[in-house]
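Written below as structure tokens is the structure these notes are about.
What you see is the complex with one protein chain gone and the rest in place.
Our next item is chain A:
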């Protein structure tokens, strides 16, 4: 896949996020649009995973701790061939597996997540397990900035450094907003880089919508041998749709028919410019 095709895929995935949220009349729109470029790069450039034999023991692992942005994960997995895209027409419906948070009932999903602050601890366990078994696969977790105040994350940060888990990567979808407002108003994070470095992690900051920069950060092995890697991906909540960008009401908002058409036409324009 060329870089241009990868860029086109990001637009396609954004369209699908909106399409299925609009169809379901439910979903986490803003956060899905902020992390979808990260997922695009992970599933199309980084992760060693096989959609047809997902349970291969040596696969790379991806755990989405910010489970509510599941629509970004669903559309990326469908595009990668883990299940037919048409399955997403049942999104959030009764008896569908494609519910509002990740579940292992969906092919390609490693962990049930949703309650926040859980994913990194599981990632630490999987990274320890890989080292114990002498395996070289990698473990990636996606954290939301809104969930960083959960104390369990900081327990996990300590333990990952203690056990020198350089097979573990945590990616922060740092859009600086959460359901109530800006992170800094809800609970100040101050310098995430300083905090993580002092916890013994190697830290790199990237533009979370620059696919090449993301690939560079995620695919070249640990940032520092013997340390877990923390990638601060600076993102924009609602990225790609002008009226959603940085507007907190789209955290859990569903577009009207008119808004949906406007969003799709904006994405169409963006596609034409690539």
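Simple rule for what comes next: a residue touches a chain if its C-beta (ideal position, glycine included) is under 8 Å from a C-beta of that chain, and two chains touch if they have at least 3 such contacts; residues count from 1.
Note that contacts and distances are computed from a predicted model.
Asks: Given the options "Potassium-transporting ATPase KdpC subunit", "Electron transfer flavoprotein subunit beta", "Transketolase" or "Fe-S cluster assembly protein SufB", say which is the protein name UniProt records for the missing chain.
Replies: "Transketolase"
Asks: Just name the one of A:113, A:167, A:183 or A:235 that touches the chain not displayed here.
Replies: Residue touching the chain left out of view: A:113.
Asks: Looking at A:104, A:220 or A:249, which residue reaches the missing chain?
Replies: Spelled out, the listed residue whose C-beta touches the missing chain is A:104.
Asks: Where the complex has a chain not shown, which of A:16, A:29, A:121 or A:229 is the residue touching it?
Replies: A:121
Asks: For chain A, enumerate the residues touching the unshown chain of the complex.
Replies: 57, 61, 104, 111-115, 117-118, 120-130, 132-133, 135, 151-152, 155-156, 158-159, 162-163
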